[in-house]
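Quick one: structure below, then a few questions.
Our next item is chain A:
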Amino acid sequence: MSSIAKKENLVYQRPALRTEKEYSFCPGCGHGTVHNIILEVIEEMGLQEKAIGITPVGCAVLAYEFMNIDMQQAAHGRAPALATAINRMMPDKAVFTYQGDGDLAAIGTAETIHACNRGENIVIFFVNNGIYGMTGGQMAPTTLPGMPSSTSPYGRDVETMGGPMKITEMISQLDGVYMSTRQAAHTPAYVRKLKKAIRQAFENQQARKGLSFVEIVTNCASGWKKTPTDANKWLEENMFPVYPLGDIKIDGKLVK
Partner candidate 1 sequence: MQKEFKLMKGNEAVAEAAIRAGCDGYFGYPITPQSEIMEYLMLEQPEKRTGMVVLQAESEVAAINMVYGGAGCGKRVMTSSSSPGISLKQEGISYMAGAELPCLLVNIVRGGPGLGTIQPSQQDYFQSVKGGGHGDYRVIVLAPASVQEMADFAVLGFDLAFKYRIPTLILSDGIIGQMMEKVVLPEQRPRFTEEEIRKNTPWATVGKTPDRERNVISSLNLIACNQEAHVNDLKKKYDTIEENEVRYETYQCDDAEHVIIAYGSSARISRKAVDLLRAEGRKVGLLRPITLFPFPKKQISDLVAKKVKGFLTVEMSLGQMVEDVKLVVNGQTKVEHYGRVGGSIPTPEEVADAVKSIM
Partner candidate 2 sequence: MTEEIIIAGFGGQGVLSMGKILAYSGVMENKEVTWMPSYGPEMRGGTANVSVIISDERISSPIINTFDTAIVLNQPSLDKFEEAVKPGGYLLYDPNGVNTPPTRKDINIYSIEAAAKASELGLAKVFNMIVLGGFLKIKPIVGNEFIRKGLEASLPERHHHLIPENEKAVEIGKELVKEVQKV
């Protein structure tokens, strides 16, 4: 063992900006991966002293326990409002929000849309797993048609509950949005693409280009009541057709 545990053989390590606190996420959850990549990018870009992160209410509420940067914990859905004020009063910082689908696309819809419309110079990370994880698997705006949840136990009935909300496409129509993209984080290949997108988002932010919006479609094995591997399979087969991956807006221009 000791003969191969050398730096040059390392393929993975704890990001330098991770705290010692162990992740409290469920097995197979995508949050830990996304946290890690954000922290890697912040470190690689040398933004630790400028970074101010805003955590949501939901599974990512405790992100401040894992990220070794200055952070604020927002009321449910309000992260873009906090980020707006910080960005306006300290334009030289690197401000980002990290939000789930309930936080960003339900209770925080107004804050999301208006921060995007004003073109706040921030990065928004939107982790979409189609369900409320923290509160125990309730229906989210992004829950798929027919998909069961604890508040749609017979499956989401589009007639009475509405359909899955594609908020990334919606906000991409706003002039204030400079970049929007939809990524995934469940395989190494997707992680590499995601990291590129996150880096681009922070570069936009540093170049004061406007708002960059990165959606990450992930699984919620616990909420979906599946094993992690089954959840990833279900993610590809069911979530991706409704939430197709790829760039939506780049350099202020819609690409699809």
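Selection criteria: all candidates are chains of the complex that A comes from, given by their letters.
Keep this in mind: contacts are C-beta pairs under 8 Å (C-beta built on N, C-alpha and C of every residue); 3 or more make two chains touch, one makes a residue touch a chain; residues count from 1.
Small disclaimer: the values here were computed from a predicted structure and weren't measured.
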Q) All of 1 or 2 sit in the same complex as chain A; which one actually touches it? A) 1
Q: Name, in rising order, each residue of chain A that touches candidate 1 in their complex.
A: 19, 48-52, 54, 61-62, 64, 67-75, 78, 81-86, 88-90, 93, 110-111, 113-114
